[in-house]
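One chain of protein is taken out of this complex; the other chains stay put.
Moving on, here comes chain A:
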Amino acid sequence: MDLYGKMATQDNKQKENADQNFDYMFKLLIIGNSSVGKTSFLFRYADDTFTSAFVSTVGIDFKVKTAYKNDKQIKLQIWDTAGQERYRTITTAYYRGAMGFILMYDITNEESFAAVQDWATQIKTYSWDNAQVILAANKCDMEEERIVSVDSGRLLAEQLGFEFFETSAKDNINVKQTFERLVDIICDKMSDTLEADPSVATGGPTSRLTDNPMPPQQSDCGC
């Protein structure tokens, strides 16, 4: 879009942010303690880059990336939240209307794992009931420094009713898979909900995913 192009000159990618050509729009959030690797994970997925320098995110940021499923273009608006406590007011405001979350901890950092329960509670408190969550155990390339075992991660995910992936933004392990799986379970959930209650297709913060979708539009319901 021209508007955006003018503002953020030089960066053609910005155009994607405002481009209206898509079948569905999903809003996703990445949450978890500071330094677990949320920003790195998003950079790996969206730009296929990684830097070892740590620049803690200020407040909130986002990127747009298009995914494809059954010939449909799904535009993902992916919000990268700051893990630091001081930004909690601003980050939780963005939970509203999110269809999926990647809740991340760092396998070398006990504290980040202990905080998973709290983050899950935040999701319950600030987002809608049907939001799908994947628990991502990041930095799985650092096997020697591992403190949280795969089993305890998987067990916790089961207890919380989340799917589970061990990931590495650094070595590009399960990054794309995590996003694709999240998109899949959001789609599954949507068609379930549609079958159970067709009325949700016209309301609620969800997108419809039927064989004959409505023409793309940008509205509050995102589809």
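Please note the rule applied: contacts are C-beta pairs under 8 Å (C-beta built on N, C-alpha and C of every residue); 3 or more make two chains touch, one makes a residue touch a chain; residues count from 1.
In the analysis below, contacts and distances are computed from a predicted model.
Between the names "Pyruvate dehydrogenase E1 component subunit beta", "Peptide chain release factor 2", "RING-type E3 ubiquitin transferase" or "Rab15 effector protein", the one given in UniProt for the chain missing from this structure view is "Rab15 effector protein".
Touching the chain that is not shown, out of A:N21, A:S52 or A:T89: A:T89 (per the contact rule at the top).
Residues of chain A in contact with the chain left out of this view: 1, 3-4, 6-9, 11, 14, 17-18, 25, 27, 34, 55-56, 58-63, 77, 79, 84, 86-87, 89-90, 93-94, 96-97, 205, 218-222.
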